[in-house]
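One protein chain is absent from this view; the other protein chains keep their places.
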Amino acid sequence: MIEVSLQLLGFIAATILVVVGIAGMLFLDNLIKKLIAFTLLSDGVNLALVSLGYVQGGIVPILEPGASISEFPNSAALIFGPGIVLTNIVIGVSTTAILAALIVALYKRCGSLKASKVLKGERE
Amino acid sequence: MIDTFMTVAYLMVIGVTIGAVAALLQKDLLRAAYITGAESIALAFLFHALLAPDLGLTQAIVGTVLMPGIIILAILKTRRREESD
Partner (left out) sequence: MNEPITNLWSVPLLVMIPILTAIVVNLLYNKARAIRVISIGAAIAVLAISVVSPYGFHWFAGHPAVNADGTYTFTASVFSWKLSLEYYYGPLQQILIAVTSLLLLFVVVIATKSLSKNYGPYVAIVFLTYVSAAAVIMTNDFYNLWIAVELGSLLVAGLVASSGTGYAQKAALKYTFFSALAGSGLAISLGLILGITGYANITDAIHFLMTNDLGGMHAVLYVAFAFLALAWVYAGGLIPVHPLKSDVYRSAFPHATVLLQAQSKLMLVAIGIVLLRMFGALPFAREVMLSISVLTMIIGIVMALIQTDFRWTLAYIIVSHSGLVTVGLSLGTYKGIVGGLFQAVNDIIYMSILLLCCEMLLYFGKGTSIKFNGGIAKKSPWLAAFVILGTFAASGIPPFNGFQSELIIIQAALEQSLPEVAAVVLMVSISTFIALFRAVYSIFLKPGEDHPVRQSEAKRFEIPTTVFVFLSVLLAISFVLGVYPQLALGFLTESALKVVFVPWVP
């Protein structure tokens, strides 16, 4: 059996999520399905960024009271990826909320959730 | 020898994959929203395993409560099942 590190596993899962999310956003017709696909896409991006910071055999990058400071930079996981992810989760929630509000408003106007029906380019 | 930790990680990756695909194939939108919540729990475990426990906690709360909550609100305000034609 091929040896797979946890980091590679994370990247594989992230790739699957991103591909599924983009495919769902592009090809599914239902607006709520598109919204769910966007949450999957943002999850995938988060997972990729967290996997970037993983260090094989490392420790959680939190300095415990008794830990040695000299060892810490060599063994701790990198924190730049997770630093972005925390913000990306929040941005994902706000984007989801705005999309959901717009979808509800358009449903009240058009009576449908089908993107091909709602987003038709007719001019007013 | 079977590494228990890696086995669970494999299971969680499979869970994330199945959850993502199942959520998009589900006809009942409400059920699809629940499935994204389940997928988020698997993702939160992966975050833990990848040495980011703080993000795991955040993802567990946001991904299982807030995101499905918003989607469920949108579904309740619109319609539950996908249009067939």
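Chains: A and B, in written order; residue numbering restarts at 1 for each.
Basically, a contact is a pair of C-beta atoms (placed from the backbone, for glycine too) under 8 Å apart; a residue touches a chain by one contact, two chains touch by 3 or more.
Just so it is clear, the structure is predicted and the values come from calculations on it, not from any experiment.
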Partner chains on view for the chain not depicted: A
Chain A residues that touch the omitted chain in the full complex: 18, 22, 25, 31, 34, 38, 41-42, 45, 48-49, 52, 80-81, 83-84, 87-88, 91, 94-95, 98-99, 102-103, 105-106, 109-110, 118-119, 123-124
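Simple rule for what comes next: only the chains that are shown with their structure count from here on.
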Whole-Å separation of chain centres (CA-atom averages), chain A against chain B: 11
In the complex, chain B residues that touch chain A: 6, 9-10, 13, 16-17, 20-21, 23-24, 29, 32-33, 36, 39-40, 43, 46-47, 49-55, 58-59, 62-63, 66-67, 70-71, 73-75, 77-79, 82-83
Chain B-facing residues of chain A, complex: 4, 6-7, 9-10, 12-13, 16-17, 20-21, 24, 28, 30, 32-33, 35-37, 39-40, 43, 46-47, 50-51, 53-55, 58-61, 77, 81-82, 85-86, 89, 92-93, 96-97, 100-101, 103-104, 107, 112-114
